[in-house]
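As you look at this complex, bear in mind that one protein chain is not there, while each of the others sits in place.
Up next is chain A:
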Amino acid sequence: MRVHFKRSYDEDIRLFEDWRRMAKYAVLLAIMIALPALVSGYFLGEVTLVLIYCIAGMGLMVLAGHTGQISLGHAAFMAIGAFSNLWFMDQGMPFLIALPLSAIFTGVVGAIVALPILRLSGIYLAIATLALSIIVEDIAIIAEPYTGGVVGVFAPPIEFFGTMVDRYGTPNLFYWMCLALVVLVTLGYANLLRSATGRSFLAVRDSEVSARALGVNVTRTKALAFGLSCGVTGIAGALYAHFVQVVNYESFLVLLSINLLLLVVIGGLGSIHGAFFGAIVVGLLPQGLSILRDFLQGTVGLDISAYPGLDTMVFAVIIIGMVIYEPLGLYGFYMKVKTQWQLFPLARRDMFRRSKSYLKTERLR
């Protein structure tokens, strides 16, 4: 186990603990940039989808993982991001302007919606946001001039200074664009977490009462978290629209909201890594299962497609297992393994036993 001797406060504030860690992320980024040369077009498309899930996951992670406000309605904000982006582009705006605009628009809508909704907490908040997801589905049909009604809207091609970026025409460029956005959002997220604003989110999550006593405006902080979360989710929605090329009300069903929540829970609530781990699972698991299906049919001759619903069941089993055995998600599991490895052979099993929490003041809620 390495010990860091810090010589200035800046060493604590900076993003990377040391050059080793920075090198690790640099290598990862280099591999990601080089990926189009390494894998087939089909697989690249899947990875692009995972990247979009990463952005949506980070959006929800800010809210659910770091501010402790659950949302079962984030598909609604993906929808708002997608439809507003396509509408802005329809008005003749270039993508480079339409994307931030739609993010801001979604964020503002989110913050406004948050003010009444975030007076609720726990299960009631979950129900209210679930309702939001269902309402937006209907609005997507009713608001036909903006959303194309039942038919939906076709995504216009993206143009960057004369270069066309298209999911099918130029999959590599589309992939790099998504990757760049993932990097930008991740940097912003990491910056947030090392600042007073990020800490006020954590404070609201862990104890609203003492956050208030320390001068944190709880209502404003929650609305800001919701707004930021929705803004980022809106970016994911816009990218998703360009990824699938045509979106209608069916693109953002409640099921997607639930998938997003699963993403952050499986990945590990309360860490940026968790959003990535979760996105990989949620994004690749259906494909993984169908590859497994083909493999089984090809080798053993077992045709599992004869049993409908098996995919869903496997997915469900993974999630239930996750919640029971690894409540901190994949990232929690990763940290556990890493700590055990670093301390080898001195790690003890009960090191990771969850500590009991002391009684909290309930009266002031």
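As a convention for this text, a residue touches a chain if its C-beta (ideal position, glycine included) is under 8 Å from a C-beta of that chain, and two chains touch if they have at least 3 such contacts; residues count from 1.
In the analysis below, contacts and distances are computed from a predicted model.
Visitor: When one chain of this assembly is omitted, its UniProt record names it as which of these: "Membrane protein", "ABC transporter ATP-binding protein", "STAS domain-containing protein" or "Ester cyclase"?
Guide: Spelling it out: the chain absent from the display is recorded in UniProt as "ABC transporter ATP-binding protein".
Visitor: So one chain is hidden, and I want to know which residue out of A:214, A:255, A:292 or A:337 touches that hidden chain in the complete assembly.
Guide: Answer from the full complex: A:214 touches the omitted chain.
Visitor: In the complete assembly, which of A:195, A:290, A:305 or A:342 touches the absent chain?
Guide: Of the candidates A:195, A:290, A:305 or A:342, A:195 is in touch with the missing chain.
Visitor: Quick one: which of A:237, A:270, A:283 or A:329 touches the chain that's been left out?
Guide: A:270
Visitor: Quickly run down the residues of chain A that touch the omitted chain.
Guide: Contact residues on chain A toward the absent chain are 9-10, 12-13, 188, 191-192, 194-200, 202-203, 205-207, 209-218, 224, 228, 270, 355, 357-361, 364.
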